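Presented below is the structure to which this report refers.
Note that this complex is displayed minus one protein chain, with the remaining chains in position.
Order of writing sets the chain letters: A and B. Residues in each chain are counted from 1.
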Amino acid sequence: MSLTTLDIQRIANLARLALQPDEEARMLDKINNFFGIVEQISAVDTKGVVPMAHPVDAMRNTPDIALRLRADMVSEPNQREANQQSAPAVENGLFLVPKVIE
Amino acid sequence: MTHSTKELHLQSLSELASTLHNKKASAVEVAQHFLQRIQADTTGAFLDINKEVTMAQARVSDARLAGGNGGCLEGVPIAHKDVFVTRDFVTTAGSKILANYRSPFDATVVQKLGAGVNSQSGAGMVTLGKLNCDEFAMGSGNENSAFHPVRNPWDDSRVPGGSSGGSAAAVAARLTPAATGTDTGGSIRQPASFCGITGIKPTYGRASRYGMIAYASSLDQAGPMARSAEDCALLLSAMCGPDLDRDSTSLDVVTENFSAKLIQNVKGLRIGIPKEFFGNGLASDVCNAIDAALKTLESQGAQLVPISLPRTELSIPVYYIIAPAEASSNLSRFDGVKFGHRAKDYSDLVSMYKQTRAEGFGEEVKRRIMTGAYVLSHGYYDAYYLQAQKIRRMIADDFQQAFTQCDVIAGPVAPSVAWTLGHNASDPLADYLADIFTLPASLAGLPGMSIPVGFGDAHMPVGMQLIGNYLQEATLLNVAHQFQLATDFHMQSPQGGAAL
Partner (left out) sequence: MSKLVQGYEVVIGFETHAQLSTQSKIFSRASTAFGEEPNTQACAVDLALPGTLPVMNVGAVERAIEFGLAVNAHIAERSVFARKNYFYPDLPKGYQISQFEIPVVQGGEVSFFLEEGKETVRKTVRLVRAHLEEDAGKSLHEDFVGQSGIDLNRAGTPLLEIVTEPDMRSSDEAVAYAKELHKIVTWIGICDGNMQEGSFRCDANVSVRKPGAELGTRREIKNLNSFKFMQQAIDYEVRWQIEQIEDGHTIDQATVLFDPETGETRAMRTKEDAADYRYFPDPDLPPLCVARDWVERVKSEMAELPRVMAERFVTQYKLPEYDATTLTQSKAMAAYFETAAQVCEQPKLASNWVMGEVSRRLNASDGGFDSIAVSATQLGALITRIHDNTISNNAAKDVFDALWNDAATSSPDKATALLQIDAVIDAKGLRQMNDSGALEAIIDEVLAANPDNVAQYRAGKDKAFNALVGQAMKASRGKANPAQVNEMLKKKLS
C-alpha cells in the first residue's frame, strides 16, 4: 500500500494543513515508511473479534461502562469574558472569522 | 515520620509535608528554595514560571498550616506537565498553536492536587510552574517541543525521554520534589526510566481527563512522577478519583489509599516475565540491569514465571493507527477561531485554517494528524482503524490470559538507555519502534509503572516496568516499594552519589 502525492494533498486538505512542496515530499516518504510497518496488521485474523473502542470495555470486574447520564439542569453561568480571553478576534461578543460563503 | 535534616530539594514528599507541618520551614521558604534552583536550571524542563502566583499560593498554604486545616500535602511543591490546563499559568501543550494560551479553568487533577474541587478540599500543593513536553504529548524524547528540547540531567547530550520529558528531568534534577505527567503510549514510564525516577500510569479512567489536553482519548492517563514508590503512592491517591460530572470515561470506583499496601512483603508474589520483552532488540546493558533487579525480587520471596504476550510487536502498528486517528480529530479544534494562534496572512476562511495550523503545529504533530486522518478516511477505515481496534482487544485478552498465571508482569521499559539528542531526527520510525514495551499496557488500559533498577551504558539510568491487572496500582506500588527498601537506585541523583 503506497500513498501518492495526490493522497497527501487530499489528506492535507481534509486536515486543513498547508504543506509546501518539500514538506509534501517529506511527508509522503515518512508516511509510506510508516505504512510499511502498519501492513502487518492485515495478516492478523480478527474474525469474530469485537473492536475495543473503550478500554473500560475490557475491565470485567468493574462497574457497568454504560454512558453516564446527568440530570437536565443548567449550571454553567455566563463567563463570556473569561472564555474569550484567548480569542484571536472578537467583536461584540462574536468570534470573527473570514467571511463564510455558502 | 522522623524530621528530616536533609536539604529541602532532597526531601521526599512525606518528609517535606512533615517539615512544613512542623514548621521547620514555611511554604514560602520551600517555594523560594525550589524557584531558585529552577532559575539556575539548564535542562530546559520548565516552560512557564510565575513567581508571583507561586508565592501567593505558598502564602495561602502557610495560612492553612497555621490554622491547622491544611491538605495532606499542604505547601509541598508540585509542577505540572504543560498539557494540564491552569488558570494562573500559561498552557501550551508544548505547541506554538497555544503559545500564550490562558485557560479559564483548571484541570481536575490540578484542582485535586491544589485547592480542591467544589466542596472537596485538595492536597494543598503549591505549583512551581508548567513543564516542557513533546508537542501535544507526541514523542519519546521531548525533542518535539515547539519551544526548546529538554536535556537529560544525567547527561545533557541525551534526551530525558518523552513525552513527559520536562516532568522527569525536573524531578531528577531536584527542581521539584514531584511532577504530574501523562502517559498515552509510555510517556510517564519511559522518561522515568531514562531519568532514573519513579513514575506510574494508573488504570485507564482512574484519574480525570478533564482539563488534560487530549492527544488520544482512549489511551491518555495522568500519573505522578517522583523519586520513590512511596511518593508516587501519596500523589496517586490525591490525583485519582471519580470525576463523574465532567469526564464520561472516569471510572466510578471508590477513591483508594494507594499507600495502604506498601509495606506488605512480596513472598509468593508471582512475577510474569514475557518472553517477547527479552528478544534481540533489547540492549544487553538494559537486560543485565533488569535481570539483576528480578534476582533481587526473587531473593525477597517473589517467584518468576515465564509468560507470553504474543502480540507485543503488533502493538506498534495498532497504537500508531489508533492514537493518531483520535489525535487527528482531537486537534481539529485548533483552528484559529476561538483561541490560540491565528495566521496573519490568508485569503479566505480555508486558507486561514490551513495557514494557522501549518504555522502552529510541528512536523511530528502534522505527520500524526495526516496518518490519523488517512486511516479514518473513506475506504480505509475497516482495514486500518477497525482492524487495529480488534487487535487491541486481542492484546487486552492476552494480558488477561497472562494474569491467570501471575500477579504482576515485569520487564524493560525501553530497549535502550536514553539516546543522544538528534539521534533519531531523520528516522521518527525508530522512536515508534522503541515504544514496544510500553504500548501493550497502554492499549489494554492496564496500570504500568517504571522504577529505577540500575545503570547501563554511559552510566545512564535503566528503569524496570511493572504491569498490573486493572485497578491493581496498590500491588505495583507495593512491589516497587519493597524493591526500593532493598536498593538505593531511586535515591541516586545526577549530581553524583546517593542522597542521604
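Here is the rule we go by: a residue touches a chain if its C-beta (ideal position, glycine included) is under 8 Å from a C-beta of that chain, and two chains touch if they have at least 3 such contacts.
Note that this is a predicted model, so its numbers are computed, not measured.
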- Of the chains that are displayed, which are in contact with the missing one across the whole complex? A, B
- Which of A:2, A:20 or A:78 contacts the chain that the document leaves out: A:78
- Message: If I consider the whole complex, including the chain that's not displayed, which of B:329, B:351 or B:400 touches that chain?
- Response: B:329
- Item | Interface with the undisplayed chain - residues on chain B | 84-85, 91, 93, 98, 101, 103-105, 107, 209-214, 216-218, 245-249, 325-326, 328-329, 331-333, 335, 337-339, 349-350, 353, 373, 376-378, 381, 385
- Task: Kindly note down the residues of chain A that lie in touch with the hidden chain.
- Result: 10, 13-14, 16, 53-54, 56, 64-76, 78-80, 83-84, 91-102
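Note that in this section only the chains that are shown with their structure count from here on.
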- Message: Based only on mean CA positions, could you tell me how far chain A sits from chain B in angstrom?
- Response: 22
- Message: Which stretch or stretches of chain B touch chain A in the complex?
- Response: 100-104, 203-205, 218-219, 244-245, 248-249, 251-253, 313-314, 316-318, 320-321, 328, 332, 335-342, 346, 348-355, 357-358, 361, 363, 366-367, 369-371, 373-374, 377, 383-384, 386-394, 396-397, 400, 428-429, 432-433, 443-445, 470-471
- Of chain A, residues touching chain B in the complex: 3, 7-8, 11-12, 14-19, 23, 26-27, 30-31, 33-34, 37-42, 44, 46, 49-59, 61-63, 67-68, 70, 79, 82-89, 95, 97-101
